[in-house]
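Complex shown without one protein chain; remaining protein chains in place.
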Amino acid sequence: MAKVQFIKSADVKPWLAELAKEHRVFAPSYDGEALLFRPFDPEQEIVLDRAATMPPKKTIFPQSEKLVDFTYSKDPENLSRIKIDAKANLPEGSTVVFGSRPCDARGFTMFDRVYLSDKNPDIYYQARRKNTLFITLACRTIENTCFCNWVDSDPCDPTGSDVLAIPVNDGYLLESVSEQGEKLLNSKLLADGSSRRAEAEKICQEIAGSINNTKDLTLAPEKLLAVFDNMEFWEEVSAKCLSCGACTYLCPSCYCFNITDETTGMKGKRLRSWDNCMSAQFTMEASGHNPRPTKAHRLKNRVGHKFSYYPTIHGGVISCCGCGRCIKSCPAGIDIREIVLKAIDFVPAAVEE
Amino acid sequence: MPVLKGKELRIVGFLCNWCSYGGADTAGVGRFNQPTDLRIIRVPCSGRIDPLFIMKTLMNGADGVLVSGCHPRDCHYAEGNFYARRRLEVLHRFLPILGFEPGRFEYTWVSASEGQRWQQVVTRFTEQIHKLGPAPKIAGPEASATLRQMEAVL
Amino acid sequence: MKIGVFVCHCGSNIEGTVDTAAVAAAAREFPGVAFATDTMYTCSEPGQEEIVNAIKEHQLDGVVVASCTPRMHEQTFRRTVERAGLNRYLFEMANIREHVSWIGKDREANTNKATDLVRMAASKLLHNRPLLSKQFDINKRVLIIGGGVAGIQAALDCAEGGLEVVLVEKTTTIGGKMAKLDKTFPTVDCSCCILGPRMVDVAQHPNITLYAYSEIEEVSGYVGNFDVKVKKKATYVDWDKCTGCGICMTKCPSKKATDYFNEGIGKTTAINIPFPQAIPKKAKIDADFCMKLQKGKCGICAKVCPSGCIDFTQQDEFVTEKVGAIVAATGFDLFDWTVYGEYGGGRYPDVITSLQYERMLSASGPTGGHIKRPSDGKEPKNVVFIQCVGSRDKSVGRPYCTGFCCMYTAKQAILTKDHLPESQTYVFYMDIRATGKNYDEFTRRAMEEYNAKYIRGRVSMIYPKGDSLLVRGADTLMGTQVEVDADLVVLAVGAEAAAGAAGLAEKLRISYDSYGFYMEGHPKLKPVETNTAGVYLAGSCQGPKDIPSSVAQGSAAASKVLGLFSKDKLASDPQVSVVDIKRCIGCGKCMKTCPFGAIKEIDFRGMKKAEVIETVCQGCGICTSTCPQGAAQLQHFTDNQILSEVNALCQF
Amino acid sequence: MSVSLTYAYYPGCSSTGTSIEYDMSSRAICAALDITLTDVPNWSCCGSTPAHTVDHTLSSALSARNLCQVASMGLTAAVTPCPSCLSNLKTAQHRMKNDSFREKVSKLLDKPADITVETKSVLQILVEDYGIEKIKAKVKKPLTGLTVAAYYGCIMNRPAEIMNFDDREHPMAMDNIMTALGATVVPFPLKVECCGASFGIPRKDVVMRLSGKLLDTAKEMGAMALVTACPLCQMNLDMRQEQINSANGSKHHMPIFYFTQLMGLAFGLTEKELGIDKLCVNPRTVIDALGMEGNSKEKSQ
Partner (left out) sequence: MKYQQELKDSIRKALPGLDVVIAWSAGYDPLHATPHFIRREEDIDRLEIGPFSVHNLATYLPGLRGKKVGIVVKGCDSRSVIELLQENLINREDVTIFGFPCTGVVDQTKIRKALGHTGKVDFCQIASQTVVIGAGGEEHKLRLSKVLADKCFSCQYPNALISDHFVGEKISPSAQTEGGDDLEAFENMPLPERFAFWQKEMDRCIRCYACRNACPMCVCRDHCLAESRDPHWLSQEDSVRDKWMFQLIHAYHLAGRCTECGECQRACPMDIPLLLLKKKMNKEIKELFQYEAGVDPEATPPLLSFKMEEENIKEREW
């Protein structure tokens, strides 16, 4: 049975300060005009009434992470005999993310299926994932770009979170989702919240009820495959794409990476950094050949991967959490919903014999 | 190891092969004493010096960058230093917007015969950099704490 | 990569202030370095052998030598590594002598700096790639600029060697300064008698094309294939027809034209042939003084000319010559001594230059070889020579020694006594520099046999006193002031680069010093080469020289040209730009900025791309720093090579 | 252009004594030429010989003090007739280009030393700012018949990089003025030679020799009179002419004018206001002969 606690709005910061003694705590605050998950700082205002510019993706999947430090050393007897010492840089410590949205937290479940497979777990991801807890805030308003309801989720979806916080009148109802989450709810600043449960449920229902534009994407995997070879279709939908990485880098469920070694002198590091399937470098081969030479090919990959290929191998789960950041932040105003619907509705022209 | 602590600062020179590198050689042949901070990178022509090398050098933590080429009209390649002059001047004027002191980067002309002038240029530039002191260092990827302090200042 | 590092002691030149062993020890820790040692003289034969052996023994595939400037020995060591089977570009030098050991004595700082320079060289070397030359055809013709004794010698030697020679002379006759001299030191033989036959040889040699009264307008191209535009200035005389009879000169009514050949001693006619032995012996009209050209009236010369060669409408004409090598032999001019107010600044007619005095002494000169004072035509009794006028004088910006003035002053003192046995000569000098074969003996003779009174000191003032000049100076040996009543004062004016030398250097793309003298490739080892391949120097354009040295240089330059042309094809320098066709977006910015037109646009699968013409590219790298996407990369100085040096020096 | 010229006027100590006629005539001709000279209030010694042989900083501070006075007048240029004063003012300015030297001077002055004021000699403003042509136009009584040699002395133009006026070896400013006034100017080869002034007290024999040579040469060149621009030169040649004669056995009787006096005469000013009567060697015969030839020529034109 989940633990249910209540916290007054005014107590949020003191509670986070408490948590910060044991964990790295991230909460949304402004950096310039961008709302980001930043290390908790009591001096800074925590902004919870809108979705952050960037999901808390970096907390588990850093933009660039140093996987390995390596050092060359020479045999003094024979300088051309070189030894390499490599040291893995496994992440340590635990992290709490406060104020993530259901879509943000759910995004990592898309990662999990890939990085935490039994056969080949990614130890770096694993280490962070295990030790990163999400206190997720249920959404009270649905933004124009939101479409979590299209992808089997909703504004109060606890999937992927450790604690779900539902905004109620004068504070938040905190519901533990995981065991680790339950441990976070032991503060003296929290009071038993059972009495407010009904109020919270009502709020959740109200929000869910306000959504009326749900689309059925069941056919998406199959329909997208159907237009796979229709480059004209993809050229048209990608015409305005600028091939930048804003959509992928702001996406809570995009998990591609690239590995590079940077060496200076006798020392070096192996970096894993975000990759971006919109970039011409993505899948660029050493020969200069690129199986995805144009932006049409690449946008096809992004949409296809999320709405067709991933669900095909992961039990129908669409690898998109519907946060809408790719729509909001696209400098060219590309709307992924539009593309998916277009593919579903696409009727191939009758082939004339 | 590379910079003698308390004695030297990191000063990088980009010199064209034909005039200024020769001028530095002439200064050596003439045994014209110079401060030891400067490390010279030889390039064929000042026209080869992409201003981005200078930015990169500063970004990498150099305390000063000195560029020297043939006097205008004397370029071994006829026009290289004319292009260089425009590009380096633009860079020189641009750097302060980034917060680099304007004097961290200078460019000048020294011919292969001007050993003495080279000595003066090096001495003067080195003094200028020592007066400015070590360049401010850019925070590394781990320096989020420093960044937050900066934010507090701003 | 397996790099070998050789840190040179250069005797004590480097080892004196750099701990080379420590540098080598540090180098062993650098990436890629498989072998490092310090050696006594790397450039010596055993030193080079050591490199060759180390390459073989340790299977090195790259070499760093830390020694002197690459401008000195880069070629030497490139050949060394080549001997051991490596590509010559898998080699880098760290200049720890000129840039380290010779400019400071702080051993700790020097060792540290030398280590840094080796680190830079080694990290650049890691990015070096083998480069291979291309062969290209050459045009075996040579252009010689300047028809003085050095240019004449070079022209004749080249022509004798079977080359076609184009000789361009600025004035209407070849012969240069030597043709103006009466006698030469230390033999006191007739200058014109030695030079005259050689001038005739030039005129008659089938391999020599002479453009007199012509200048270089434009030079393009590169070693083996220069295109030179020559401006033939208008003489208003059709030289194809002119026979040099000189009738025009006898009839020309404008007799007040400046006599350049005679250094302004006397006047000449507007149409003139500078002197009887002129080559080519052709007349030229001085437009400034010609009444016909100035006022439209006269035209007498046209009437009297038996071959009808006068053409008042003549214009400058341009011809283009294709040559494979160029020798600059532009000589010197005299310093403008009138900045010396204390010598009258040009106000006293009886203060003249040494070269004017030569013309006065010459039997073919305006005075017929009689020494006469310009002011009143009287024979002088006391003749005072002042040396170092515009030489060794920082205050007028001429700190260097012209070198030959001591000798010609002694010669002129001797000749004065020969011409005027009653005369007395005085020579104010700073030091006597007579360091040639029989030179010192010669100055001694001037003093001892010809009784020239040598006074060691500078002259502070010359002023007229009665109809003579009072020369006041110091006698530093006696520690007194001396005053000499002089009838004639001859200034031993120093030499400076010929007028227009700097402009020509810019066209030739060679460098020159602050006095306009051209820079040789190396002060000792490459005295007639320049840093521009295919361009050589002869004579005083490189620095003041006496006749034998100028002739020697003329021959040296000729032998360099003959050597260059002994091959049928030249190897291009592979340090050229190369465009990565994958990265090129065909924007053409590189083409816009290339000074040599070495980049052309090509079509690659329907896309515009840039391509470098290897033999035209001179390797400046402007395109590389212009190309925003780094597609054009100057080989051996690629972005990554330079960045690796930056990174070796600065890592945050 | 009719912008009137205005300068701060620094007379210098000599002008109150030995060279009072230089001061009088300078003021008189400037007035005649509509050049406004405003005396520097409360001026002091320029820091000349007595001071600068002892202490350079102190000497420069004296000059700097006067320059500050000029700046306080709101004027940007100061003029003095005396080349010695000018030399000192300019040397001080030159030294003060060095920051640390200027700081020392400022400390002595208790205020920042001025480095903006421009300094010139009366001769310099006449030729550079006013102009020979305009001077020529002001001549009422041409000095025809007068043959003079112009003697500048050793410091009017030297050191060239500090004085920055005319040719250091062969100045022509006074020659040109004299020619403009109608006088005949002989080429005078010793125009920048030393008169021996600095040895005036300790080594009179040197003065006798050097100044004697000047008089000898002037006479040889055919000059009737010497014209000077320096109080010390004038004094050596004029006041000491008899001593020179007796020391050298010469018989010179050569009037030594200030150039300003001759300008005044040519402009038609009275001898009184030009201080002609202050001269030691009587110029009467020379003055009386003035204009004879010229006047007749003018008539004939």
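When the chains are written out, they are named A, B, C and D in that same order, and each has its own residue count from 1.
Here is the rule we use: contacts are C-beta pairs under 8 Å (C-beta built on N, C-alpha and C of every residue); 3 or more make two chains touch, one makes a residue touch a chain.
Since the structure is predicted, the reported quantities are computational estimates derived from the model, not experimental observations.
S.K.: May I ask you to name the displayed chains that the omitted chain touches in the full complex?
M.R.: Across the whole assembly, the hidden chain touches A, B, C.
S.K.: Of the residues listed, A:Pro14, A:Pro39, A:Pro121 or A:Gly245, which one is in contact with the missing chain?
M.R.: Hidden-chain contact among the options goes to A:Gly245.
S.K.: Check the options C:Asn95, C:Thr173, C:Thr593 or C:Thr615 and report the residue that touches the missing chain.
M.R.: In the full complex, the listed residue that touches the missing chain is C:Thr593.
S.K.: Which subunit B residues touch the hidden chain?
M.R.: Residues 51-52, 55-56, 59-60, 72-73, 79, 82-83, 85-91, 93-94, 96-101, 106-109, 136, 138-141, 143-144, 147, 150-151, 153-154 of subunit B touch the chain that is not shown.
S.K.: Which parts of subunit C face the unshown chain closely enough to count as touching?
M.R.: So the residues of subunit C touching the unseen chain are 582-585, 587-589, 592-593, 606, 626, 628-631, 633, 638-640, 643, 652.
S.K.: Extract the touching residues of subunit A with respect to the undisplayed chain.
M.R.: 31-34, 36, 49-51, 53-54, 62-64, 141-146, 236, 239-240, 242-246, 248-250, 258, 260, 262, 271, 273-274, 276, 279-281, 327, 329, 331-335
Heads up, the rule we're going with is that only the chains that are shown with their structure count from here on.
S.K.: Count the touching C-beta pairs: is C-D or B-C ahead?
M.R.: B-C
S.K.: Starting from the mean Cα coordinates of subunit B and subunit D, work out the distance between those two points in Å.
M.R.: Result: the chain centres lie 52 Å from each other.
S.K.: Suppose each chain is reduced to the average of its Cα coordinates; what separation in Å results between subunit A and subunit B?
M.R.: Those two chain centres are 44 Å apart.
S.K.: Any idea how many Å lie between the Cα centroids of subunit B and subunit C?
M.R.: 32
S.K.: Write out the stretch or stretches of subunit B touching subunit C in their complex.
M.R.: Subunit B residues touching subunit C: 1-2, 4, 7-8, 10, 12, 17-19, 21-22, 24-25, 27-29, 31-36, 39-45, 47-51, 53, 56-57, 60-62, 70, 73-80, 83, 87, 111-114, 119, 137-138, 140.
S.K.: What part of subunit C is in contact with subunit B in the complex they form?
M.R.: Interface residues on the subunit C side: 69-72, 95, 97-100, 102-106, 108-110, 112-113, 115-117, 119-120, 505-506, 509-514, 519, 523, 531-532, 575, 593, 595-596, 618-622, 624-626, 634, 637, 639, 642-643, 645-647, 649-652.
S.K.: What does subunit A use to touch subunit C in their complex?
M.R.: Subunit A residues touching subunit C: 72, 74, 76, 79-80, 263-266, 288.
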